[in-house]
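Below is a slice of the complex: some chains, not all, each in place.
Each chain carries a letter (A and B) given by its place in the written order, and its residues are counted from 1.
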Amino acid sequence: MNKVNIGLIGAGRIGKMHAEHLAFRVPEANLVAVADVFPEAAQQCAAKCRVPAAFSDYRRILDDPDVDAVVICSSTDTHAQIIEEAAAAGKHIFCEKPIDFDLARIDRALAAVERAGVKLQIGFNRRFDPSFKRARDLVAAGKVGEPHIVRITSRDPGPPPISYIKVSGGIFLDMTIHDFDMARYLIGDEVAEIFAVGAVLVDPEIGKAGDIDTAVITLRYQGGAIGTIDNSRKAVYGYDQRVEVFGSEGAVVVSNNKRDSAVLSDAQGVHGALPLFFFVERYTEAYIAEMQAFVECIQQDKAPPVTGMDGRVPVVMGYAAKKSYEENRPVKLSEID
Amino acid sequence: MNKVNIGLIGAGRIGKMHAEHLAFRVPEANLVAVADVFPEAAQQCAAKCRVPAAFSDYRRILDDPDVDAVVICSSTDTHAQIIEEAAAAGKHIFCEKPIDFDLARIDRALAAVERAGVKLQIGFNRRFDPSFKRARDLVAAGKVGEPHIVRITSRDPGPPPISYIKVSGGIFLDMTIHDFDMARYLIGDEVAEIFAVGAVLVDPEIGKAGDIDTAVITLRYQGGAIGTIDNSRKAVYGYDQRVEVFGSEGAVVVSNNKRDSAVLSDAQGVHGALPLFFFVERYTEAYIAEMQAFVECIQQDKAPPVTGMDGRVPVVMGYAAKKSYEENRPVKLSEID
C-alpha cells in the first residue's frame, strides 16, 4: 500500500511531538496538513516539519479527500466531536487519551467509528515502551504463570499548573488513567472492583483545587488477581515508572530507564544517574512506535493495538476510583457503567 | 557489667537458631540452660551448643537465681503465660512474635512486665537487617523528606504445612504481622486505618483451611502517609523482601539479597542469582543483631529496641486487616482496640 496521508489536529505540546515523529521518524507516514485553532501554532508546526498545509479549522483536513487519517491532539473536550466528524468523513483516527470525560459522549463517538468502519487507536503510549511490552509479552507467554499480583508505581517529576489541575478531571482521570490502562494491558484481564486512598501531601493548592496529589489504588481483577497502583504528582528524582507482575511461576519487574549508565564510587558511596526526566524523554521510542503501529494497522487493514474500548474502560475505572476515594469504600466498576 | 546469663525456652527450629547464636556469636551472652517440653530436643540443643543444663520444665530456668534473662521460643499459646511468670521471677525477657493472639492476654503480660520492672524485647528481627535499618535511618535523618508512600513486598518461598496454617491465626497475624511492624518501623508513625484484599491463588487447601494466601493491604497512617503491603505464600524464585519509602525529598528502596553476585551473559540474556532462600538465610545477621541488642539493653540498662507495645500493635493491625478482608471495607484500628 501507499504511504498513509495524515492530518494532525491540535499543535500543542503533544501534537508537535507527534508531528515531528510523523514527519521524520515514521517512514510510511506522510504528514500533509496541520490544524490548530491558533493559526500560528499550526503554521509553526507545519514549517518545522516541512508540512505543506496549515489550517486553523480542522474541517479543512476532514474535507480533503487525499487525507487517509487524522491524529487528534486537541483539547480533551473536542475529542469526541472530532472523532464523530472524522469517522463520518471516512478518516482513520488516532486520538489522544482520554476520549472524553463523559461516558455517553464516548459511546456516541465509538458508535460513529463503528458505523463508519474506520480504525480508531487511542494514545496509550506506554503500551509501546519496549520494557513494558516485554513484561506483557513474558506474561502472555506464561513465563510468570498465573498472575497473582500486579504492582504499578507511577510518579511524575512535578505537578502541572493549578490551572490545569482544575480542568484535568482529577488525578484518577488525568494521571492514573495511564496506570489503569497498564493494569489491563499487563495481564490481559479486566478489573472488577477498585479501592482508592488519596491525600494532599505535595501541594495544598492542589487540595484547594479539589484534587489530591498522592494516591494508592487497589484493584480486584475479574480473574482473581490483585493489583496495586501508587501515584504521586511529585518525585524529586524524576519520572518514576515501574511495574511488576507476580505469578505462580515467577515475576517480571520493569525498572526506570536512567539518563546514563555512569556510576561513581567514592568514599561516601556509589552514585548513579537519575531516571529520565519525564514522559517525552522516557517514552520517545514508545510514541514513535505507537504511530508506526497506527500507520501499519491502516496499511495492512489490521485491528488497532489500542481500541476504542481500551480508551473507554480506564475512564470508567477513573470514576470508580474517584467514587471509592470520596466514599472510602471499594467500588465495583458495574456501579459506574 | 558481667556477661548476661540466659536461659532458652523452646528448642524448636527458631529456638535452636537463637541458641547457636547465643552460644557462639553473641560474646556477651552466656547461654546456661535450655528447656523444651520434649526433653530430647532440649538435650540435643544443649549438647550442640555446649550448654551445661537441659530441662523439660522451663520453670527450672525461672527458679535459677543465676539466670538473668530468658529467650522465649515456645509455641505462641504459651508466650503470655511464660512472660508473666518470668517477669514475676525478675527475669528480663526476649519473646518471639506474636506475644499472643488475645489482646487481653497481651495486656496482662505487658502489665506483669511493667510491674516487675524487667525488660521485654519482642522478636521482630527484620528491624535489625542492615538494609532495612539503613532505610529507616535514612528516613529518620530526613533524607526522603516527609514520607508520602510506603511500599512493602513480602513473599515467602513456599507455604507452611496446612496443619500449621490451621493454627497460625491466619495470614495477617502470622505473616503480614512482620510487615505491619516494618510499616511502623520505617517511618515511625502509627497506622489509623487498614483495607485488605485477599485471595486463594496459591493452594486451594489453604482456602479450605479458612485462610488466604495472597493479599494486598492498604494502610492509612495517622500522619497522612499511605502504605501498601503485598503478600504471597509462594514466590517460586525465593524469599522476596523489599521495602520502599517515598517522600517529599526522595525515596529509599531496599531490594533482595542475592545468593551470589555472579552474572552470566549468554546469547539468551543476562542471568543472575536468586534471592537468599528464606528467613534463616536472609536474616542471619539480623537474628544475631537482635540478640546482641537484647543483651546490650540488659547490660547497659537501656530500653529494648522493640518494646512490648511494638509487639501488641501489629496484632491489632492483624485483626483490623482480617476484619477488613471479611467485610470488604476499610477498618479503623480503633474498631479493634
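By our rule, a residue touches a chain if its C-beta (ideal position, glycine included) is under 8 Å from a C-beta of that chain, and two chains touch if they have at least 3 such contacts.
Worth saying up front: this structure is predicted, and the values here are computed from it rather than measured.
Enquirer: Give the total number of copies in the whole complex, keeping in mind that only 2 of the identical chains are shown in place.
Expert: The complete complex, not just the displayed part, contains 4 copies.
Operating definition for what follows: only the chains that are shown with their structure count from here on.
Enquirer: Report the residues of chain A in contact with chain B in the complex, numbered from low to high.
Expert: Where chain A meets chain B, its residues are 145-146, 148-149, 151, 153, 155, 195, 197-199, 201-202, 214-216, 218, 220, 224-228, 230, 232, 234-237, 240, 246, 248-251, 328-330.
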